[in-house]
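Some notes on the structure that comes next.
The complex appears here minus one protein chain, its other protein chains still in place.
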Amino acid sequence: MQRTVAEIALEIGAEFEGDGSPIITGVAGLREAHPTDISFLANPKYKGHAAKTRAGALVVGKEIVVECSTVLLRVSNPLESFSRIALKFAPPSVELPAGVHPSAVVADNAILEGGVGVGPNVVIEPGARIGARTRIWAGSFVGRDVSIGQDCILYPNVSVREYCTIGDRTFIHNGTVIGSDGFGYDVDQQGERTKIPQIGIAEVGDDVEIGANCTVDRARFGKTRIGNGVKIDNLVMIAHNCVIEDHVVLVAQVGIAGSTIVRHHAILGGQVGVAGHLVVGEYSAIGAQGGVTKDVPPKTFYSGYPAAPHAQAARMQADLKRLPRLKDRVKKLESELKQLQEEVLNKRKDNDFDVG
Amino acid sequence: MQRTVAEIALEIGAEFEGDGSPIITGVAGLREAHPTDISFLANPKYKGHAAKTRAGALVVGKEIVVECSTVLLRVSNPLESFSRIALKFAPPSVELPAGVHPSAVVADNAILEGGVGVGPNVVIEPGARIGARTRIWAGSFVGRDVSIGQDCILYPNVSVREYCTIGDRTFIHNGTVIGSDGFGYDVDQQGERTKIPQIGIAEVGDDVEIGANCTVDRARFGKTRIGNGVKIDNLVMIAHNCVIEDHVVLVAQVGIAGSTIVRHHAILGGQVGVAGHLVVGEYSAIGAQGGVTKDVPPKTFYSGYPAAPHAQAARMQADLKRLPRLKDRVKKLESELKQLQEEVLNKRKDNDFDVG
Partner (left out) sequence: MQRTVAEIALEIGAEFEGDGSPIITGVAGLREAHPTDISFLANPKYKGHAAKTRAGALVVGKEIVVECSTVLLRVSNPLESFSRIALKFAPPSVELPAGVHPSAVVADNAILEGGVGVGPNVVIEPGARIGARTRIWAGSFVGRDVSIGQDCILYPNVSVREYCTIGDRTFIHNGTVIGSDGFGYDVDQQGERTKIPQIGIAEVGDDVEIGANCTVDRARFGKTRIGNGVKIDNLVMIAHNCVIEDHVVLVAQVGIAGSTIVRHHAILGGQVGVAGHLVVGEYSAIGAQGGVTKDVPPKTFYSGYPAAPHAQAARMQADLKRLPRLKDRVKKLESELKQLQEEVLNKRKDNDFDVG
């Protein structure tokens, strides 16, 4: 599929500066674009790349000054307009067809509502219930009595263990595990551990997205809970009995220890760790790699290890950087003080001498 | 299944304070409990939640003072008693039945002892040997000549690659990989890498539990070894030729680089990283997110990056926090010294004048 620059400009309601006749066949980033690609500039940080791009056309903001010879399509929201263009050039999105693949192993008493798609080698255990139009891709496992809502997608090789529940319109990416046992043991005096049965479940809400190769443990008893609208990136670990409230965002490789509550709309950066039995307040944010060891108040920005208010953490970092200067000042003080001491001492001697 | 508060009290040998007639139908945490749930208070930190709980009954310690109107069941070990109650209310635990599912692909010469259960789409390669009563869930892969002991559980989508061995009563959760290649390359002068064959194995002991989506690499040669009674949480990485001795605990997202030895009964907190070729001493503990760059002595508690004795690491953090105060003191010293210098200088002038 291909269109001229002028045709694209018309589609997105852009004014264009330059020649509208070049043929565009795809979209690409500024650095990778070929002359038949259209690209965009939303972040002024990338102006330098725009100047050097080989793209055949560029979507930019209405006011921004760009030094390049490429045709410019001016719009009020370049990212949004470019997304619309990109969707038109994208290959067709791939959807699992409705119906059960003959290689799938689906228990007789599992309930599949209308339009459910079940891919090759999927296993659905007795008592499971799958809502209308939900798609379960190849190799996924749905345990006994699991309930999954409508319009969900489970990508290949996802596991949902027994009794867990998943709401509507929730997407779970490849390899993610919902409902694995929590990490709980009784320890005897020899330091040997006996497994504590993990008899609760994991409950995932509506409109959730969970990335690839994450793990959400089932509760010791009761439930590990992931609220509505929560967005979780790849390789994230959520321990038993955690509560991740509505609209929380967890970036990749976050780890949250047992029984911690992350209140609604909090955002945890990549690789953040949170200790157990804490509360991370609503609308708070934790900077990437932060290590949370105490409760975090609502609407605050914490960072560092142990996590502290970001301004304090940043100042501590700055102070640390300037330590050599502080040491120099102390050294200077020591030498000047010594000199002064000697001077005073000498004067006293002079005086003594005078007196003598 | 439901029972009265009085019936439950009788079952766990508790004295109860209040009305024994309410009907209990389930267990829950203090905050989530409904009036038909029983809950518990073991950690005094949660007394506030107990005061506000809607639970129909509460299991508590013998002496603790709780301000709430709920019926109290007094026992010497609330957590243990509550666990017994929870088990009775729990849904039946789900076990894979013995026998080989018809969709499983099991090599002719693989040896399956009595009572082994093999789920749908499991692949068992030639020469593998599976001990009595071991359960291998859907989609798992058991490589050539692998040996797995008795009474083990492999949850769905676990992989055990060729020649690796697993002891008795060991549980491995979904998506975990045992025996993937170690990360080893020869580097030429252009910085290009050639793979070094990883021809050793991974050997996992008895009574081990390994969480979901972990990776345990095979040895370059010889073995990567996980001892008896080791407990490993989710998303943990163990590199080639590591030795994880008996009864070690590795919390989620720990990463241990090649050839490091973690001695028996050591405990590594979440997200801890340990560099290669080190020894972490027996009965030592590493605080969450610690970065271990040197050997850790036995029976010590290390934390921080680079990991240091915890008391020292904590003092460094405290010092860092107080740096602004130290800077203020230096500033004050500078100004007072300057003043004194001037004073002495003036005096000298006075004296000079006097002398003059």
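Per-chain numbering from 1; labels A and B assigned in written order.
We adopt the following convention: contacts are C-beta pairs under 8 Å (C-beta built on N, C-alpha and C of every residue); 3 or more make two chains touch, one makes a residue touch a chain.
Being a predicted model, the structure only gives us computed values, none of them experimental.
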item: Which of A:152, A:252 or A:274 contacts the chain that the document leaves out; value: A:252
item: Option from B:66, B:196 or B:314 whose C-beta touches the chain left out; value: B:196
item: From B:210, B:257 or B:286, residue that would touch the chain that is not displayed; value: B:257
item: Chain not shown: contacting residue from B:19, B:95 or B:319; value: B:319
item: Residue ranges of chain A at the interface with the undisplayed chain; value: 27-29, 32, 43, 45, 82-83, 86-87, 90-91, 93-94, 101, 103, 119-121, 137-139, 155-157, 171, 173-175, 209, 211-213, 229, 231, 233-235, 247, 249, 251-253, 265, 270-271, 283, 288-289, 304-305, 317, 320-321, 323-324, 326-327, 330, 333-334, 337, 340-341, 344, 347-348, 351
item: Missing-chain contacts mapped onto chain B; value: 103, 105, 121, 123, 125, 139, 141, 143-145, 157, 159, 161-163, 175, 177, 180-181, 183, 185, 191-193, 195-197, 199, 213-215, 217, 220-223, 235, 237, 239, 241, 253, 255, 257, 271, 273, 275, 277, 291, 293, 305-306, 312, 315-316, 319-320, 323, 326, 329-330, 333, 336-337, 340, 343-344, 347
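Convention: only the chains that are shown with their structure count from here on.
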item: Between chain A and chain B, centroid-to-centroid distance (C-alpha), Å; value: 22
